[in-house]
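With one protein chain removed, the remaining protein chains of the complex are shown where they sit.
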Amino acid sequence: MGGATSSLLRTSGLTKRFGGLTAVSDLSFDLRSGEILGLIGPNGAGKSTVFNLISGFTKPTAGRLELFGRDCTGSSALTISRMGLVRTFQHGSYMKAMTVRDNILIGTLQRLRGPARRKCVAETAEMLGLTSCLDRIAGSQPHGIQRLVSIAIALAARPRVLCLDEPLTGLNQTEVGGVLGVFQRIRNEFGTTILLVEHNTKAVMAVCDRIVVLHHGQQLAEGPPLEITSNADVIAAYLGPRHDR
Amino acid sequence: MRRRDHIVWLAGGLIAVAATRLFQDAYSISVVNLVFIACLFAASFRFVMLIGEMSFASAAFVGVGAYGAGVATTLLHWPFALAMLVGPVVATLVSIGFGLIVLRIKGPYFMLIGFAFAEAVQIAAAQIQVIGGPSGMVGIFAPRILDAWMQSFVAAVVVTALYLLYRLEWSDFGRLLGAIQNNDNVARTVGVNVLGAKVTCFAVASFMAGLAGSLTAFVNNVIAPSDFGFMLANFALVYVKVGGERSLFGAVAGATVMVLLSSYSIVLGASNELFYGAAIVVTILLMPQGLAGLVEKIRLRLMAPKAVRREA
Amino acid sequence: MSRQMMAKPLLGAAALMVGGLLIGGAGPADTIRLGLSLPLSGGGAIWGKGTAWMCDKAAAQINKAGGVNVQGKVYKVACVAYDNKYTAAGGASVAHTLLDRDGIKYVLAMGTAPILATQSLTERQGDLLFNLSWGKATKGPKFPLTFDVFNSPAEIGPAIIKFIAKTYSSAKTVVMLNVDDATGRETEAIMRPMWKKAGYRVLASMFYERGTTEFQPTALRLASYKADIIDLPTLPPPDAGKVLKDLQTLGVKGVKILDDGTSASAVEATSGRSALDGVYMGAAIPIDGPSFDARQRAISKEAKAAFGDPVNLVNISGYDAMQELVAGIEKAQSLNPHAIAKALPTVHFKSFYGDVGFGGAAAYGVNIQPLLPVYVTQVVNGKLVDRAKVAVSGK
Partner (left out) sequence: MMSATFVQLVIISLEIGSVYVLFSLGLTLIFGIMKVVNFAHGQFFAVSAILVTILVPFLAAHGLPVLPAYFLATATTVAVTVMIGWGVYQFGLVRFLRDMEGAFILTLGLAMLSDGLMLSIFGGAPRPEPVIVPGTVRIFAVAVLAQHVVVFGAAVCITGALYWSMTATRLGKALRAIASDHEAAMLQGIPYRRLSRDGFLIATALAAIAGALMAPISEVTPAVGNDYLMNGFMAVVVGGLGSVPGAILGAMFIAVIEAVGGYYVGPSAATMAIFVMVIVVLLIRPRGLLGRA
C-alpha cells in the first residue's frame, strides 16, 4: 500500500450519538498517504469525538471506518494503535511523574526489543530537540516541552498515521513555529501521515495540505486551505467576519 | 539496573541471609521469619500499587499459597520444593483469571472487589472439610534438614524474590507499569496491551503473595482460613505506607518496623490493638511519605547548603 | 527516585530488628508463670479478658496462701496474658512469645485455631498446654502434654440431652444452628450424633458466618421446621440474643437450648428479658443457686464489676488452669512439664467449683478431663435457675 494518493484512513457515514445528542453525524472523509490533514471546527463541533472514533476509544453508532484498506469499524483502541494509528490527547498525553526518557521509551515498547529501544529514544529526542532534558521529570518541564514529550511518545511508536489532538494549545508564537517545523520534518523524514485537530486556525492554514471543517457534528467543507478560507459556509459558521486574522 | 546495583544486591542479600545466623533462639528465629515474610508480602502488595491499584485480594493469594503448601505436604506428601511452589503457581493461575476480569475496573471499585474476593475465598476455604474447614491444617513441616536453617532459608527465598521484583520494577516492564499508573491511555495509544500488562503485574505479585503464604505455612506449621482475611492485606498496605511506597526498600523497612512493633506490642496484652492502631495513626500523620520520606528529608537537610536550609 | 540510598533503610531496619529482639525476657526466677493465649481484642475480647482476670484471681489467692512448695523451695505464681486475636497466626505469635521468649513452660490457650498453633509447639518442645476449646480434635492420647480445663460439649451434651429427655418426653425433633467456625463445626460434630443416639430426629443443622448482623431469615428458616427443640450450641451471646428475639417475634414455641451459653445477662442484653425466658443453658453458672457459697458469689460480683460479665464456664478456666497447674506441680514436686503431666491425672485440685479429680478416658481415651459438675440451668425472669447438676462420670 501507500502510493502518494492512496487513502490510509477513510470514514464513511460515521455517526456517534450519546443518548439524544448527536455528536458526529454522517462524517465521510479521506486521509491520504503522506499528507497533513487539518480537522477544525468551533468548540463542541465534535472534533474530539471524531478522534475517539477513529482511534477506537469510542464505538460509532453508525457508519464505517476503514484503516489501511481494512474495515476497522468497532475495533479496539489496542488493535487500531497496533495497526499503526497513534493519537495524542488534548489534556496531557504523557506521564507526569516519569522522566522524559522513560516517557519516550513507552512509545517504543510494542515495536522494539532490547538496545534498539534506547536508540529509538535517542533519535526521537534528537528530532524534537528534547535531548538536553531526557533525564528530567516530565511534569516539571515547561509547557512547551511537555507538548513535545507527548508528540515524542507517539512518534517513538513510528506510526503510519499520527493523530494530534490540539498539540499547540498553550504554546507561544515561537514555540508554535518550532512545533510546526517538527510536523513537517516528521512527515518528510518518516513519511508519517498526520491528522491534526487544532484551534489555532492560522497554524493549521500554514501547515496543512488539506482541511476538513466540522460544525455541529457535521462536515461543513473539505479542501485545501485557500479553498477553505474562501468557502462561504465556513466563513459564516466558523471563521467569522474577520477571516484574515 | 546498573552493574553496581546487582553487586549491591548480591552483597546485601548475602549479608541479610548471613545475619539470620546471629539469631539462634527460637523466639528470635520466629520473629525474623515473620519479618522476612512480611517484607515479601509488602513488596508484593506494592508491586500492584505500581499500576496504581490496591489489591486486597492478595490476602486470599497468601492463603492459596499457604494451603497449597499444606495440602501438598500433609495430604499429598509431595517433596518440599514442589510443596513450596504449588501454592504460588495456583495463586498465579487464579490471579490471571481473576485479573483478566476485574482489572478492567479501577480505583476504589477494584479495591472493594478485592475485599469481596478475600472474604469469599476465606468463607469458601472454611467450607471445605478436606482441608480442615474452619479449623485449618496442622503439621505442615519443612524437612528436618532445614530445622536449624529455616530462618536462613526464609531469608534467602525472600531476598531472591525481592531482587526479582526490584529487577522487574527497574526494567522497561516496570516503567510500563509506572506509565499505566500515570496515564494508561497513552500506553494504549502506542500499541501496548494495557490489560495484559496489568494482569502480568497482578500475576507476578500474586505469585509472590503465594510464596509468602507457602513460607507462612512452613514457619507456623498451622494455618487456618481466619489467618487470611482482608486484615492481612490491610497490614500489607500499612507496611508499604509506613515505609514509604516510592521505593521497594520503603516497603521492606515498613514491614520490618511494623512487625517488630507488633511482636513487641504483644506484651501489652489487651492494649496491643490500641497501641498498634495509635502507631499507625501517628506514623501516617507525622510521616505522610513514610520512613523513606523521612530519610530523604534528613538527607536533603544534611546535604543542603545553609542558605537553602534557612529558606526551608 | 534514588537507587543508591538503599543501604540506609536496610541498616536502620537491621538495627531496629536487633533492638526489638533484645526487649522483653524472663521474669523473676522464683515465680511460676502460666502463659495465657487469649483473644483480647475483637468480639472475643470479653472471654479473654475474663479468663485473664480469673487467672489473676487464682494467682493472688495462691500467693496469699503461701505460694507453691516444690522440694522445699517456695514459688510465687503469676499469669501472663497475650492477645492471640483468635487466629492461628496470632496463636503462633503468642506461643513463640510465651514459650520461646519469656521461657514459660505452661500455657492456657483459648480457641481451636490458636490452640492448634500453640499445640504444635508445646507438644514438640515439651511444654504443658491447658486446652480451652469446645472440640475434641486437640485432645487425646496423641497429645500427652495437653489437658482440658473445662466442660466442653462432650460433657455438657449428655447432661442436657438426658435432662431434656426426662423433662420433655414428647419432644422428638431437633434443629441446630451453629456459628461457622472451628468451635461451631467441632461442637456440631459432637452434638448432632448425641441427639441422634438419644433417639431424636435432627431435621436440620445450619451454620452462619461470624460477623452476621441480621438473623431474621435464619430465624424464619429455623421456625419453618417446626421442631420440638431448637438447639443453639455455640452462639455468642449477642447472636443468641438476636436469634431468640427473632424467634419470639415469629412466635416460635419449642424448647430452646444454648448448650454453651455462659451468661444469661449477656444474652439478655440483646434479646430482652421475655425472649430469653425459659431458655436452657449448659455452660452458665447458677451462682446465686444452692450449689455455690458466699466466697464464690463474691468473686463473681467482683468479676462482673471488673469486666462486665459474671463468672462463667469459660472464664473460670483461667482460675482452674492455675489451680490445676499448682496441684500438678505440688504432686509431682517438680517444675518439669513431663513430670507434671504424669502427675495430673491422679491429682485433686481446688477448682472454682470445689475439690475435683481427673477422668475423661471414656470421651478422650485418656484421663485429661477435670471432673467438674455440669449445671443445666433455665432462665426464668432473667434469673438462672438450677434445673440439674450432673456430676461427670470419672471413668
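For reference, chains read A, B and C in written order, and residue numbers begin at 1 within each chain.
The definition used in the following text is that contacts are C-beta pairs under 8 Å (C-beta built on N, C-alpha and C of every residue); 3 or more make two chains touch, one makes a residue touch a chain.
Quick caveat: nothing in here was measured; it's all calculated off a predicted structure.
*Asks:* Mind giving the shown chains that are in contact with the missing chain?
*Replies:* B, C
*Asks:* Which residue among C:L232, C:A266, C:I299 or C:I316 touches the omitted chain?
*Replies:* C:A266
*Asks:* So one chain is hidden, and I want to know which residue out of B:I7, B:L22, B:L76 or B:L112 touches that hidden chain in the complete assembly.
*Replies:* B:L112
*Asks:* Looking at the whole complex, which of B:V8, B:A26, B:V89 or B:I123 touches the chain that is not displayed?
*Replies:* B:I123
*Asks:* From the list C:P238, C:G289, C:G357 or C:P373, pick the residue that touches the absent chain.
*Replies:* Final answer for the missing-chain contact: C:P238.
*Asks:* Which subunit B residues would touch the chain omitted from the figure, given the whole complex?
*Replies:* The missing chain touches subunit B at positions 49, 54, 101-102, 104-105, 107-109, 111-113, 115-117, 119-120, 123-124, 127, 234, 237-238, 241, 245, 270-281, 283-285, 288.
*Asks:* Residues on subunit C that touch the omitted chain in the whole complex?
*Replies:* Residues of subunit C in touch with the missing chain: 41-43, 45-46, 49, 180, 206-209, 211-218, 220-221, 224, 237-239, 241-242, 245, 249-251, 265-266, 268-270, 272, 307-309.
FYI, only the chains that are shown with their structure count from here on.
*Asks:* Examine which chains touch each other and state the graph shape they make (line, ring, star, complete, other).
*Replies:* Contact map by chain: line.
*Asks:* Go ahead and name the chain pair joined by the largest number of contacting C-beta pairs.
*Replies:* Contact tally peaks for the chain pair B-C.
*Asks:* By CA centroid distance, what chain is farthest from subunit A?
*Replies:* Chain C.
*Asks:* Of the chains shown, whose Cα centre falls closest to the middle of all protein Cα atoms?
*Replies:* B
*Asks:* From the C-alpha centre of subunit B to that of subunit C, how far is it in Å?
*Replies:* Chain centres of subunit B and subunit C, defined by C-alpha means, are spaced 35 Å apart.
*Asks:* Can you give the whole-Å distance between the Cα centres of subunit A and subunit C?
*Replies:* 72
*Asks:* Could you state the distance in Å from the CA-based centre of subunit A to that of subunit B?
*Replies:* Each chain's C-alpha centroid was found; their separation is 43 Å.
*Asks:* Among the residues of subunit C, which are close enough to touch at least two other chains?
*Replies:* Not one residue of subunit C touches more than one other chain, so the list is empty.
*Asks:* Please name which positions on subunit B make contact with subunit A in the complex.
*Replies:* Residues in contact with subunit A: 172, 175-176, 178-179, 182-183, 185-194.
*Asks:* Help me check something: in the complex, which residues belonging to subunit A touch subunit B?
*Replies:* Contacts found on subunit A: 55, 57, 77-78, 81-82, 86-89, 92-98, 102-103, 105-107, 109-111, 117, 150, 153-154, 156-157.
*Asks:* Tell me, which parts of subunit C touch subunit B in their complex?
*Replies:* 1-3, 5-10, 12-14, 16-17, 19-21, 23-24, 40-42, 45, 48-49, 52, 81-83, 86-89, 91-94, 96-97, 99-101, 112-113, 116-117, 119-120, 125, 135, 137, 180-182, 184-186, 209
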